[in-house]
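Here you go, one structure.
Complex shown without one protein chain; remaining protein chains in place.
What follows is subunit A.
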Amino acid sequence: MSEPARTAAKRARRTRAGTSGTSGSPGNPGNPAGKAADGRSGKAPGTITYREAMREAIAEAIERDERVFLMGEDVGRYGGCFAVSLGLLERFGPERIRDTPLSEAAFVGAGIGAALAGMRPIVEIMTVNFSLLALDQIVNNAATLRHMSGGQFGVPLVIRMTTGAGRQLAAQHSHSLEGWYAHVPGLRILAPATVEDARGMLWTALEDPDPVLLFEHGSLYNASGEPPAAAGPVDIDRAAVRRPGRDVTLITYGGTLPGTLAAAGRLAEDGIEAEVVDLRTLRPLDDETIMASVRRTHRVVIVDEAWRSGGLAAEVSARVTEQAFYDLDAPVERVCGAEVPTPYAAHLERAALPGPDDIAAGARRAVRNDA
């Protein structure tokens, strides 16, 4: 594991230790609700973090369905590389919270086999970069078995992993490869960008009879928000309009949603009302919501932290061109990650990622480019 990731987990533990003045298991410091107390510092009262929302979702899934278990590297004793599963081992024991060896192909494939046999595994992969070690299992097995077996076998497996840059972890821990997975029929690709989606998407994913990959952007874990009123499943078939607007549509997902909303705020100061669409599901894409927005605003900017060439932004752009070309008043803009392996140095990393300034500039180009 990378040191920065380790540090994040340590920080979470320190917080836990600091708040744990009462009796109880380490992950349950005197809290009757059984929620670990880390990650709560620095957020407004009455809110929960993305990390906590995900942890609650996992805990609830395990309580709700005896077939569900969590498996991955350091999910147990360590508490999860990003402290998502902190305290769950103490609550549910090592059968349901399974630490695995550093063997992505084996434990992801084992998740596939267990799903085939009727279990509902949640497999955690530390980062999308490591998922490449299990690419064979995900693409050649999870995605294909139903079809190759003529419909006899389904793989109701959920794979969670972090994605994205912004934490100075350099190239081998920072990439956004979810678009690669979104290329593959047989998979469903989700990218929760809000606390509510972090809380609810897992439920929906576990009820899906097919393999679902959940991409959690590392920079979102400390984001906080209102706890969802109804912590039930969320509709993963629909993109969401996160901010209504009339002048330009900003399409994004996952970790770039906060920056895109910030850009929309700046644009509003200049009198440009941007509509922000959060894709939420990268496969299958919700064309309907995208095109409806394009038909309202007639201008489109696609924001994607991943590389531009051959990426998801290209796919969305092509669909807009195919389905809403005559509604466009300006060429589709793409604001994407620089075409470099993500650098370590903070200023270089920042320069490689689409920030609010870049997004706002893209939107201004689209708006100025009147037909």
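Of note:
Rule of thumb we're sticking to: a residue touches a chain if its C-beta (ideal position, glycine included) is under 8 Å from a C-beta of that chain, and two chains touch if they have at least 3 such contacts; residues count from 1.
By definition in this document, contacts and distances are computed from a predicted model.
Looking at the choices "Phosphoribosylformylglycinamidine synthase subunit PurQ", "Pyruvate dehydrogenase E1 component subunit alpha", "NADH-quinone oxidoreductase" or "Cobalt transport protein CbiM", the name in the UniProt record of the chain not drawn here is "Pyruvate dehydrogenase E1 component subunit alpha". When the full complex is taken into account, the listed residue touching the unshown chain is A:A115, out of A:L88, A:A115 or A:V128. Residues of subunit A that touch the chain left out of the display are 63-67, 69, 95, 100-101, 103, 105-121, 136-137, 140-141, 145-156, 185-186, 188, 203-204, 207-210, 232-233, 235-237, 284.
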